[in-house]
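Apart from one protein chain that is not included, each protein chain of the complex appears where it belongs.
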Amino acid sequence: MDFALSPDQIAMQDSLDRTLERVAPLDRVRQIAAQDLPTAPEVRAALAELGAPAVLVPEAHGGLGLGVLDAALLSETLGRHTACAPFVGPCLAALALDLCGSEGQKAVWLPLIASGEASFGVAISEPASGARMAAGVRAENGRLSGQALFVIDFAQAAAFIVADVAGGLHLVAADAPGLTRTALTTIDRTRSVGELVFGDVAAEPLPDRDSRAAIARMRDVGRVLLAADTLGAAQRMLERAVAYAAERQQFGRVIGSFQAVKHLCAEMAAELEPARALVWYAAYAQDALPAEATLTAAHAKAHLGEVGRFVARTATEVFGGIGITDLLGLHYTFKRIGLDRQLLGAPERARRDAAVAQGFIDA
Amino acid sequence: MDFALSPDQIAMQDSLDRTLERVAPLDRVRQIAAQDLPTAPEVRAALAELGAPAVLVPEAHGGLGLGVLDAALLSETLGRHTACAPFVGPCLAALALDLCGSEGQKAVWLPLIASGEASFGVAISEPASGARMAAGVRAENGRLSGQALFVIDFAQAAAFIVADVAGGLHLVAADAPGLTRTALTTIDRTRSVGELVFGDVAAEPLPDRDSRAAIARMRDVGRVLLAADTLGAAQRMLERAVAYAAERQQFGRVIGSFQAVKHLCAEMAAELEPARALVWYAAYAQDALPAEATLTAAHAKAHLGEVGRFVARTATEVFGGIGITDLLGLHYTFKRIGLDRQLLGAPERARRDAAVAQGFIDA
Amino acid sequence: MDLAYDATYTAFRDEVRDFLRTHRDRVPKRTGHRPTDEQIAWQTLLIEHGYAARTIPKQYGGHGAAPDILKSRIIAEVFAEEGAPGSLANQGISMLVPTLLELGTEEQKTTLIPPTLRGELVWCQGYSEPGAGSDLASLKTRGEDDGENFVINGQKIWTSTAHAADMIFCLVRTEPDAPKHEGISYLIFSMKTPGIEVRPLLTMTGAAEFNEVFFTDVKVPKTQIVGARGQGWFVANATLKHERGMLGDPNAAHARLQAIIEILKTETLDGQRLMDHPLYLDRLMQLQARVIAMQANGLRLLTAAQRKEAPGMAGLIVKLQGCELNHQLAALAIDALGELGVLYHGSPHQRAGGVWQHRYMFDLGLIIGGGTAQIQKNIIAERGLGMPREPKLAPKSAKA
Partner (left out) sequence: MDLAYDATYTAFRDEVRDFLRTHRDRVPKRTGHRPTDEQIAWQTLLIEHGYAARTIPKQYGGHGAAPDILKSRIIAEVFAEEGAPGSLANQGISMLVPTLLELGTEEQKTTLIPPTLRGELVWCQGYSEPGAGSDLASLKTRGEDDGENFVINGQKIWTSTAHAADMIFCLVRTEPDAPKHEGISYLIFSMKTPGIEVRPLLTMTGAAEFNEVFFTDVKVPKTQIVGARGQGWFVANATLKHERGMLGDPNAAHARLQAIIEILKTETLDGQRLMDHPLYLDRLMQLQARVIAMQANGLRLLTAAQRKEAPGMAGLIVKLQGCELNHQLAALAIDALGELGVLYHGSPHQRAGGVWQHRYMFDLGLIIGGGTAQIQKNIIAERGLGMPREPKLAPKSAKA
């Protein structure tokens, strides 16, 4: 019985933290965010060097074979630094391939994911979040048609894992004939999402029959990783707000000595601290407590969506006017949290899924 | 174009305020609340003397023939003083009789309501709030069977106005054979609600065919009156909290000088002030803007339910421990607000009705 | 209480509507910060007919009508209904002109007010500084008296139209030895004066809605002052309250609410209309109640103004509640739109030009700026509820 991070986990998180501090300081984030597509080869390379994309790839295929908790800790640190590098996409693709891929697919792709050479986008928004604009991908005789929206880690993907409306999974090369890729720009310019339109595109199915379970696992793990991303970003905003309040003077005293400002910070901390435990628990449950996996992932996603919104707004308020300018770059974390909230199931949707997972209502 | 109370309205409200200050001070409220049934003949008499039960009775039948806004102002003052006297029941009964009663029924009952001699209970909870415990009253050949829950102004009623499940209205004498009356005790011991069980009870129908519209009007006006009751109670809690914070010393200063306490009070005021305008507007709309009557009544009821809960809790927090004791009697207003919230449609229900009234969804 | 307008006002409403329909061809396009010739012509026409600068005396370029709050409201309503741009709204017109009318010299009034009203003379406001936000009176931009001029050094921030402005009205510390509220002067000078540098200030919305303005030895003749030396704090405060009242307009909230209703009627999730999703509908209804409450509160303020009564608490809460309400409306739109709601920067599938995200962020700035929510709560508690002011602190020496 032990509910704490291991020394290895702490060291791994620290190491990523220091690396990102070095390769992606605020000025670099600002440059990246000004690009058309968010790409930062040196950040991606640094992550690969640390083994980040290998975290969920089995050791047999050149990965680290670690757990979702480890992946969540990395995700938290990426959120903390508003890091621009594919992560959720490759992680979920590794899961999909490992669960449903043929031996050949695994042998080809998993090592490339682990080394960081191939990044993947994942197109599971419709099953995970519900279909907007009646989007959806139909598969017939190994060929795909239709539309997939809000594809995660879109920009640098060598290939995509695509869920169809019947619950099948497919691997589609980024340059497949008939595939139209359109980047979608969001408030968060440190990560990329996009749209895929399939005009009778040849795709490789992932052959394992239990692809529905794999989609559910991708959704659940993806939710945990996004919740962790928000946790890191929100924690950073709180820390920055507390530090700013200790320096900024108004009315002859530091604003952090005003009870109103102190209470705003206390409320953020009081919301974040149990949220951190929830993220750890949900991440742990993905591997260790399968009966609770969907439930806790949905709750972590929804709850961090709400807590993140509260912290993003409240921390900005502590800063006052300067917080809404680009000068201190606080808004990059604000927007990161805003995107996390909506991807792979907004809070309302995730809560509904939590209720379904307990049999309270029908799906 | 004038959105303000008239001098007459202000005088009427002041007069009731002074009367209640005199006849029903806190000690008297405490006595009443300790009784089995909340009755206070002297409060009822004082109200009758001021013409309160006559407010919505047409002048032709011995009433004041005033509007819903006037009734709401009285209701606000009753809430302010947690006054123990029938009011919502007689007002809604007067509306029902006026809208759907036969000339004979009007001639008999309206003057008795106006003079305060006869009080009425109203049994419209099922159509207004939705049926709990599958309650409902069925009418066949002028005889009633079934169950009506949460009958308003139950204890002192000479007769009841009862809605049946088919949308008809009936007048039932309190001593009608086959009628079983059971008082229901709520947190608020200054008003009475109860249950009627009909074992094949002879009832007088209110003959006008448009009884559905009359039930809707009773529901809407009842909601406005309950919202006004909450407004008065909440405003009183805010005033008491501000006064207490100006006196209570901790850490060598009055607690009202702490920013945290000031901000709690400011938040209450900021919520209450537009809520007051909403109550006025909704009350005015009941007579002057029929197209907006249901919508604004539903919103006033729901919004005051939420604001009232916030103020009740926050004002108690300003008081600290003493606020939860009986010593200052703050809890009588707290509970008054708690009952108002649930009667004639809790906030969720009222908001749904507001949406239906605009055609956003089907009923 | 009677929300109907009497015959005079019904007729006036018709008159305004007729005017707009008659002059439809002269309606200018909306543009950036600096009015076009077309806009100046439209504004001139509005002044002439009394639909702009309505109560400002004729000798200062206004229409010279007697104040009538209901007519002003009707003008605003009809222009909104007809989708026509109303009187120019900028800081020169809303803040400088009232200040000059109250405290300016006759020469300042006759030379500066008419072109400002027409839109020919564009102003910016130099109040806030990086170190002086909520505590504005601690501002540090200095104007040293060299005999003839104030020589200004320092920095202003949040200067929204600085890049487009001809002139600035600016708070400068001219009496460094006076107590902080008594050492400030209200100066007005050309933005072309040597030594002024304007740098755009990028905000989280991605746009440069504001500027920073830097002053290096900027020489301003000592005559270019409004009010007396050292009285600038009080000169500025006479109109600051006016600015605060402009934020939190319930009609803006109403318009947003209507737009969200359209979203919920037209957008779908898994084929189901969002309006049939009870969670979004319930939030919509919660906010609609607040919008109606703020509109009713606005009617109450209107009546108070007509009767020349003090607005009291109903006025004090407008900015706090109104800005928060607008922010919450934007949040609902974003949430209902789901992933579509985070699209921005002209993305494909972006809804309504990304306006909801823009508002969500910009409104947060409004909640923070122009007196933060925290300061607003102090004001409500102290002025509205008569609660005690923050006690004085022990002198710094006593702290250790």
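Letters are used for the chains, namely A, B and C, taken in the order the chains are written, and counting of residues starts over at 1 for each.
To be clear about the criterion, a residue touches a chain if its C-beta (ideal position, glycine included) is under 8 Å from a C-beta of that chain, and two chains touch if they have at least 3 such contacts.
Treat the numbers as computed from the prediction; the structure is a model and nothing was measured.
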Point to revise | Displayed chains contacted by the hidden chain, counting the whole assembly | key: A, B, C
Point to revise | Of A:28, A:240 or A:351, the one touching the omitted chain in the full complex | key: A:351
Revision key, fill the gap. Contacting the left-out chain: of B:138, B:212 or B:313, that is B:313
**Study point:** Residues of subunit B (touch criterion as defined above) contacting the omitted chain
**Key:** 125, 129-134, 149-150, 182-189, 193, 195, 249-253, 258, 260-261, 309, 313, 316-317, 319-327, 330-331, 334-335, 338-339, 341-343, 346-349
Study note, to complete from the structure: Logged for subunit A, residues touching the omitted partner chain are 1-6, 69, 242, 245-246, 253-254, 256-257, 259, 262-263, 265-267, 269-271, 273-275, 277-278, 280-281, 284, 288-289, 296, 299-300, 302-303, 306, 348, 351-352, 354-355, 360-361
Review point. In the full complex, which residues of subunit C touch the absent chain?
Key: 278-279, 282, 391-395, 398-399
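In this section, only the chains that are shown with their structure count from here on.
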Review point. What is the identifier of the chain with the smallest separation between its Cα mean and the overall Cα mean?
Key: C
Review point. Roughly how far is subunit A from subunit B, going centre to centre by Cα mean, in whole Å?
Key: 51
Check your understanding: What residues in subunit A touch two or more of the other chains?
Key -> 258, 260
Revision key, fill the gap. Residues in subunit C with touches to at least two other chains are numbered 374, 377
